[in-house]
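Shown here: the complex without one of its protein chains, the others still in place.
Chain IDs A, B and C follow the sequence of writing; residue 1 opens each chain.
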Amino acid sequence: MATLTMAQALNTALRDALTADERVLIFGEDVGPLGGVFRITDGLTRDFGEERCFDTPLAEAGIVGLAVGMAMGGFRPVVEMQFDAFAYPAFEQIASHVAKLRNRTRGRLSLPMVIRIPYAGGIGGVEHHCDSSEAYYAHTPGLKVVTPATPEDAYWLLRDAIEDPDPVVFLEPKKLYWAKEEVDLAPRGAREFGRAVVRRAGSDATLVAYGPSVPVALEAAAAAALEGRSLEVVDLRTLVPFDDDTVAASVRRTGRCVVIQEAQGFAGVGAEIAARVQERCFHSLAAPVLRVAGFDIPYPPPKLEHAHLPGVDRVLDAVDRLQFDDTPDVRHLVKGAA
Amino acid sequence: MATLTMAQALNTALRDALTADERVLIFGEDVGPLGGVFRITDGLTRDFGEERCFDTPLAEAGIVGLAVGMAMGGFRPVVEMQFDAFAYPAFEQIASHVAKLRNRTRGRLSLPMVIRIPYAGGIGGVEHHCDSSEAYYAHTPGLKVVTPATPEDAYWLLRDAIEDPDPVVFLEPKKLYWAKEEVDLAPRGAREFGRAVVRRAGSDATLVAYGPSVPVALEAAAAAALEGRSLEVVDLRTLVPFDDDTVAASVRRTGRCVVIQEAQGFAGVGAEIAARVQERCFHSLAAPVLRVAGFDIPYPPPKLEHAHLPGVDRVLDAVDRLQFDDTPDVRHLVKGAA
Amino acid sequence: MSPISATALRRAMQSFLPSLVPVRFVAEDGTTAPEPAGYTAPDEAQLREAYRRMVIGRRFDTQATALTKQGRLAVYPSSRGQEACQIAGVLALREDDWLFPTYRDSVALVSRGVDPVEVLTLLRGDWHCGYDPVATRVAPQCTPLATQVLHATGMAEAMRRRGEDRVAMAFIGDGGTSEGDFHEALNFAAVFRAPVVFFVQNNKYAISVPLARQSAAPALAYKGVGYGVRSEQVDGNDLVAVLAVLTAAVDHARAGNGPFLVEAHTYRMDAHTNADDATRYRDAAEVEAWRTADPLTRLEAHLRGRGVLTDEDVAADREAAEAFAADLRARMNTDQQVDPLELFDHVFAEPTPQLREQRALLAAESTAQEV
Partner (left out) sequence: MSPISATALRRAMQSFLPSLVPVRFVAEDGTTAPEPAGYTAPDEAQLREAYRRMVIGRRFDTQATALTKQGRLAVYPSSRGQEACQIAGVLALREDDWLFPTYRDSVALVSRGVDPVEVLTLLRGDWHCGYDPVATRVAPQCTPLATQVLHATGMAEAMRRRGEDRVAMAFIGDGGTSEGDFHEALNFAAVFRAPVVFFVQNNKYAISVPLARQSAAPALAYKGVGYGVRSEQVDGNDLVAVLAVLTAAVDHARAGNGPFLVEAHTYRMDAHTNADDATRYRDAAEVEAWRTADPLTRLEAHLRGRGVLTDEDVAADREAAEAFAADLRARMNTDQQVDPLELFDHVFAEPTPQLREQRALLAAESTAQEV
C-alpha cells in the first residue's frame, strides 16, 4: 500500500508495464527527458533508457501511425497525446486503422496499443486544452475506451489496457492527476476490465458518472445524504465495453437515474447511457433519466469553467427534478424558456 | 417543377448558388473537369470557370484549412470531401477551427462555409467508403449538421447551408443520390432551416429518421399500415439545430417512438434523440424509446450490407416491441442472449 | 551559432538530392541507354524472372478488369502500365521484408506470391483483406491515402529496434504524396533512421487531377532533402532502372543508412478504376503517346536484343500467364460464402457484451427468416 496521486499511479503503472514486458514501448511528444508536460512519464527514459521511452517529432498522426506499424511489428506501444484536442490530427489513423485493423485482417493482426490522452477540464487551461473527447472514440467501433476516476483504478486500468490485445484509448482526467489515495498494487486475482463499480450505495436514485465526474457525483451524494436523500453512485471506468449489468441493476433498484458528464451534452456518451437505461429499465423508472452535461459550446476559459462544468448544485437540481413528489416536471416542455 | 435525382438537385443548388453570389467557390478533389466522383459538381468548371470551381491537391486537412482562410478572407467556400472516411484527416481543422472561429473571435469573424460529405452506405462500397460520421460532427459545438432525404430538401437545404453565416457540415446520403422526385425550385417565403418535417402522419407510434433512413421509415410505415398500425414518420433534416418541438409534439401524440439511424448505435445521434425524447415526453410514453441502428462494427462489405443496415423488418420488429399489448418486453433485460 | 560548415552542408544537401533526370538504363525502343552513374544493372537471371512476372502481372490485370464486367468484382484499380514499378518493388525485397501496398498494387501482391483470389477478396465483396499479412509480410492493401506510409515506417522501426536487418517498403501514388501523413512518415523515418523505402509511383494522375495540380515541385523526389532522406527519380517504365534503383535503396536501408525515397515516373494506362471515365479529363493522344513507353514491350525488346529472351521463352511465359488467368477465372466464378455472424468476431479479440447481444439479434433474425 502506498499513497499516490493519480499521476504517480499512472507513472508506476508504466514502470511496472515496462518491467513486465519488454515489448512495451512509450513514446510521444516530450515524454522523454522532460517526463511529459504532466510528468506521467517522469524518469522513465532515465530508468529504462531511450530504447524504451523516447521523444518523437511533433506530429500526432505520425505518432499513432508509427505505433500502428510497431504494433504490427510485435511491440506494444503506449503513446501519449499531449492534450485532448491535440489528438485530433491523429483522428484518421485512429478511426480508419487503429479501430479496424483486427477486423480488416480477420483477426490475423491485432493491435495491442494504448493511446493515452489527458482530457477534460477543471485545471484552468487555455483554449484547445480541455476538450472532453470521449464520445468521438466511444462511437468508433473497434476501440476500447477507458477513463479512471481514482489513483488505484488508474493504476490497474492502465496495466489492463496495456495487456489488452486490442487498442485502448485511455483518457486521463487532468483535474484528478493530483488527487491522492492509498493504492493497493498487490497483484489481484481476476481483474475486471470492463466492469463498472458502485462507489457509494444508495436507494433513492442512481448517479452514473465516469472519469472527472465521479468526484462530483460522490460530493453530490454526500450533500444529498444531509438532506436525507440516498444516492447511489456508479463509476463506469470503461465506456467501451459498457457495463450494462451494473448500471441497470442499480437503476432497477433505485428507479431514478441522473447521468453526469463534463463533455458537451449533444450526442455524447451520456446520451447513450440515458438511452440504454430507459430501454432496459423503462418499467422501473419513476422519472425520465436526466442528464447533467457540459453545455453545447466550445470549452470555456479558466474564468468561466465553473459556469460550464457539471457541479454539485447542478447535479442536485437534477435530482430534485426526478419527481419524488409525483408532480411531473414541465420545465423542459416549455419552449424557449429564455 | 422538374423531375430531378438528388444528385441533380444538389448540382442545381450549387449552380444557383454560384450564380446568386459571386463569393461562392467550390473546390476539392476531382470536383473540377471530372465533376466529382458522384458528379455532383458536373459541368460547374465548364460553365463557371476554373475561378469558381476547381480541383485542389489531395489533402483534406489542406482543403478545409484553405477554406477557413478563404472564408476569413471574404469568400463562401463549399468544399467536397470525397467520401465520409476521407474527411477524417480534416478532423482537427473541423473541430478546432471551423467549429470555433466565431466564438474565438467573439463573433468578429464568421465562417460561412459548407463541407459537403457523401456519407453512409447502401451502395456496395468497399471499406472506408460507407461510414456514417454524423455523430462526430453533431457532437462538436459550433457546427450545423444537415442531411437531406429527398431531392427537394437536398436543393433547399444546400442553398440554405450556403447562405448560412455559420459553417455547415452537409451530409449527402449516397444511396439516395439517384432517388428521383418532382422538385419545386421556385423561391419560397420563409425557409425553415432547422425544422423537421412530418413525412407521414400517424397515430400509433413515431418513427424518427434522417437522411438515408427516411425512406426505410416510410416503407416501414407503409408496411405497418397494411397490418393496421398507423406510424408517423418524422424526417429531422437538420441534426444541429435539432427540432425538439416537432419530435416531441409527435411523440406526445403517439406515445411511442422508434429512432432509426444507419450509423453504429453506441453514442450516436440516435442515442441523443432517444435521450431527449424520454426527457421531454416521459409521461406520454407507453414504452421505452427504442433504437434501430447499425451494429457497433466497422461498416461491412457489399455482400453483408443487408445484415447491418436498419431495414424495414428490423424497424417493424422494434415497433412490435413497443408494448402495444401491455406485456413488458424483457428481451433486452436478458443478459448475453447468445 | 551555426556549428556546421558550408562545405559539410553542401555535401549533406547534395547527398540527399535526386539525379536531375530520371535514372534510365533502357531506352524506349529497348536499346541500352547510356549507363547511369552510381547504380548497378540487375543480372540477366533477375531480368529474365522479372519479365516472366510482368507477363503474368499484365495478364492478371486484364483478367481482373474483365471480372468487374462480369460482376465478380465490386471494383478494380488497374496496374496496367505500372508493372515495371510493381514487379521491381517486389524483386528488390527479400522474403522476410515487409511490403505496404495501396489499392492499386495488386500486381505487386500477385508477384509476391499472394494467392490472386486472396488478393481480390476485398474487391470481391468480403470484409477483410483476404491474405494473411503475417505469413506474406504484406500489409492489407490500403485505401486511406498515405496512411500506410506511417505503418511501414513503424514496422521498419520495429525491425530496426530488434536488430533485424529487414526492410519495409511503402508504395504510394503521386496524389498520396500531398497528404500530411506522407510528410510525417518521411520525417519520422529520417529522425529514427528507420530502414524504410518510400516508393512513389508517379502515374501522373490522382483520379482526374493531373500532376501539375498536385505539385509544383521540379520532381516529387525533391521532397527528400527537406527531411534529410536520400532520394532518387527513375524512369518507371524501365524495369531495369527501377530494379537497379530500388535494389540500391533497399541495400541502403538494410545497411542501416536510414530511409530512401524513390520516385518512378510512369503512367496509368487505364482509367482510375473500372468505374471511372478517364476521357473526361485526359486526351486520347496523351494515352497513345505513353503506349510507346510500355514497360513490358520495352523489357521484352531489351531482353531479346541481349539474346536473353527467345520466341519460345515468350510463348512459354504467355502460356503460363494464360493458365494463371484461367485458374483465377474459374475460382472467381464460384459464389463466395460470407457468414454475416462473423462480422462480430474480429472487432475485438473477445466480443464485448454489446457485440454479443447484437450478434444474437442478427442470429435470431436469420433463424426467423429460415422458418
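By our rule, a residue touches a chain if its C-beta (ideal position, glycine included) is under 8 Å from a C-beta of that chain, and two chains touch if they have at least 3 such contacts.
These numbers come from a predicted model, not from an experiment.
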*Which of these touches the unseen chain: C:P116, C:P133, C:P195 or C:G228?*
C:G228
*Residues of chain C (touch criterion as defined above) contacting the omitted chain*: 1-2, 4, 6, 9-10, 12-13, 16-17, 20-22, 178-184, 187, 190-191, 193, 213-220, 222-229, 235, 237, 258, 265, 267, 289-290, 293
*Please give every residue of chain B in contact with the chain that is not shown.*
51, 56-57, 59, 61-62, 64-75, 89, 92-93, 96-97, 101-110, 141-142, 144, 164-166, 194, 240-245
*Tell me where the left-out chain touches chain A, residue by residue.*
29-30, 32-35, 37, 55-62, 85-86, 88-89, 124-129, 266, 295-298, 300-304, 307-308, 313-314, 317, 335-338
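In the analysis below, only the chains that are shown with their structure count from here on.
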_With centres defined by CA atoms only, which chain is the most remote from chain B?_
C
*What whole-number Å value describes the gap between the mean CA coordinates of chain A and chain C?*
41
*Could you give the separation in Å between the centres of chain A and chain B, each centre being the mean of its C-alpha atoms?*
29
*Residue numbers in chain C touching 2 or more other chains?*
127, 144, 180-181, 347, 352-354
*Residues of chain B that touch two or more other chains: which are they?*
61, 85, 88-89, 127-128, 266, 295-298, 335
